[in-house]
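Only one protein chain is missing from this complex, and each of the others stays in its spot.
For chain A:
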Amino acid sequence: MSEAPETKAPQVEEPTRDDGAAIIVHSDEELTEKLAQMREAQKKFATYTQEQVDKIFKAAALAANKERIPLAQLAYEETGYGVVEDKVIKNHFAAEFVYNKYRDTKTCGVIEEDKAYGMTKIAEPLGVVAAVIPTTNPTSTAIFKTLLCLKTRNAIMISPHPRAKKCTTEAARIVLEAAVEAGAPAGIVGWIEKPSLVATNTLMSEADIILATGGPGMVNAAYSSGTPALGVGPGNNPAIIDDSADVVNSVNSIMQSKTFDNGMICATEQNVIVLDGVYDAVKAEFQKRGAFFLQGDDIDKVGNTVIVNGAVNAKMVGQPATKIAAAAGVEVPAWTKVLIGETESVEPSNPWAHEKLTTILGMYRASDFDDALAKASRLIADGGYGHTSSLFIDTRETEKLQKHAHAMKTCRILINTPAAQGGIGDIYNFQLTPSLTLGCGSWGGNSFSGNVDVHQLLNIKSVAERRENMLWFRTPEKVYFKKGCMPVALRELKEVYGCKRAFIVTDSFLYKSGFTKKIEEPLDKMGIAHSSFWSISPDPKLQDAQKGEELLRAFEPDVIIAIGGGSAMDAGKIMWTMYEHPEEKFDDMAVDFMDIRKRVYRFKKMGEKAKFVAIPTSSGTGSEVTPFAIITDAETGIKWPITDYELMPTMSIVDTDNMMTQPKGLTSASGIDVLTHAMEAYVSIMASDYTDAIALKAAKLVFDYLPTAYSEPTNVEARDHMANASCLAGMAFANAFLGVNHSMAHKLGAYHHIPHGWANAVILTRVARYNAAERPTRMGTFSQYQYPQAKKRYAEMGRFCGFTGKDDDEVFENFMQGIEDLKEYIGVKKTIADYGVDEKYFLDTLDEMSLNAFNDQCTGANPRYPLVAEIKSLYLDAYYGRPATSYEDKGLTIRDSE
């Protein structure tokens, strides 16, 4: 959290007391001008510090508190509604509880600061609040709303109800004068002297927010004004008394609530639904505590007196029960506090089913809990959507509690609580916000479902500083390398891991060439049982893996050893996954991600059943240290690229002895693949110092040793360094990922069967030139990647590999030429066409291939975010071997792609 904001305290003018500090609107015509004056006052108020505001808030709350009794008397005298003593409680609540709730709440300037995450939250006032105040709770609502506005540095213009004008404005005056005395600007509170629809509507449309408390008409008007509004609406609280409830507590809670201010709080119970089992006991307790049960026709008489055409008779609102009985022509004892009508229909045609806002209560008998829920739901639909419902129950009845909470479409659900006092919060539950404005959510046509508090009167600015993502460097726990290291490393299977059963995965060529024997012999010596599976094709097929998995399940190994090129290692990883988690689906695992940390699918923990050892026999793929595996479904032709660090081998063994028999073509293709890995990882938007270091070294090793490895296949030194280069480049792209070169090469392989390394090589310098543009159409999106910098990065790599020049441009050109020379030396063809790709077929599939390349998982880390049309033109240029051109944005590419 931050220090107090450093806003300088403004000079506070002496309040002008003679004319009063309030802005009073005497006529509809004056309103706009008076609002302008109020805005001036608010502007000044907006500069106040938290300390100044808290002083004002306290003074205002104290003043309202002191005047709670005269204000209650005034409200009763003016409106004729309710009970003075109860209004005292409401005023007291509005002043004291609201103050207490927010005394330490930060509402000015910086209210939260998190330096590590770069997040600062700043609270600002909204401006002028239009407050519509009802007749039922005039003084308490006025105190509540003015205090909230003072705490939040807002100005408040009150539109009182004509029937409660005097007491409402008096409450506002008391709060304002105390506030001004404590330093608030004069004119921060005002009211409309002669309330009219025109004035109210003008106020609502000109204010910055509306706090509308009133009936549906008022709330509709507020919402249609075009100004943001917090409106509340009517309630029709059905209180269920379950047969597990404490009858005495239930009945007396309802009596306490129902009689409070003669039933005028909108959360008050309007009907009670009593379970059959306790009905008689409930009835007896009601009678004991001053409720009178109406008999026969009297039920209709009272119902029709209080409810006229489905609405509350204004003369009956907030009246004592005896007065209502007299008005209905029904004789009741003088001690009667509440009139109860036992009734059956929950339909709105029954007057008792409505909100009554006075001291009468409908009572229903429910055959069981479900019946009670059905009745309560219907009563809520009769005009109480979103407001409040009540349940009296033994709280050990958790199933019923859940059922009730689920069924009620109300935003407050009160348990074993008098609803009038409970709904306004902080009296019977200390987490429910104390408030006299209760939101009813979308069910009640409101924008808000909680109890309105200071937060609805603040604009919170989130100041979000740029932060960079945490990055990582992940690699297998053990990477063993050097010529002849394999038998040594394999010893760990027994000595460290205690493995007993090994399953060897390879391809048929290596199997037949005896590669597996070199593993089987040491395993035999160590007494580790083993089995082999060798039907892996160059593009590993899901069907192969499935076959292998059956064997795996039968053999139950505790280590899987994959030996071979990328295909064998990828197939091994897939079979490992299937063996560990047969329930997982490939289409879930293969879902593309924008950020591997945020993707929807969570990979399951691997290594529970078996360790995984990867042993490469070619210098290219790097799969022995990457979290990637690709498998093709032979039936559908779909390729599943699976990525997760759970796929990292437990151990990698890079033994040059395994590399010595690579044919020339493989040395060429896999060697240039290594360079592509290093280059793409180096210019990736996710590149880091860690990946940079190894990518540079890998690239340099390729330039230094690939030509020799190609021309002298038996040269151990060259083979050794190329094996390391491959593994290093694998580590680089395992963490920094690849780019659009690989996206495009993947599709050249899929559509035109060009070997992967050569597919990379045939477009390599063209894509580098495309990435190196200083004015790319679109840049890759990643917090760390600040500006287009690929050219500088390529030049860095070029210099490291020994290329020179007077500036980045020249080094870049020389680097590209060096790559072209290397390609030529190792026999890479110049164009896609040279690989025997049929022109017509190429052109026919080009659009689809371009789109699929765009959609490849590798595209996301590319420094330049490619457009599909750009990929297409790169393909075309590479097909025909067109001379290299600038790939700077020419302003046409976006249009072309649309």
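Assume a residue touches a chain if its C-beta (ideal position, glycine included) is under 8 Å from a C-beta of that chain, and two chains touch if they have at least 3 such contacts; residues count from 1.
Assume contacts and distances are computed from a predicted model.
With the options "Phosphotransferase", "Phosphate transport system permease protein", "ferredoxin:thioredoxin reductase" or "Protoheme IX farnesyltransferase" in hand, the undepicted chain maps to the protein name "Phosphotransferase" (source: UniProt). Within the complete assembly, A:Pro134 is the residue of A:Pro134, A:Gly303 or A:Gly362 that touches the hidden chain. When the full complex is taken into account, the listed residue touching the unshown chain is A:Gly215, out of A:Gly20, A:Pro70 or A:Gly215. Note that of A:Val232, A:Val272, A:Leu510 or A:Ile615, the residue touching the chain absent from this view is A:Val232.
Take chain A: the residues that touch the chain left off the picture are 134-137, 161-163, 195-197, 200-201, 213-221, 224, 232-234, 266, 308-315, 317, 348-349, 355, 357, 382-383.
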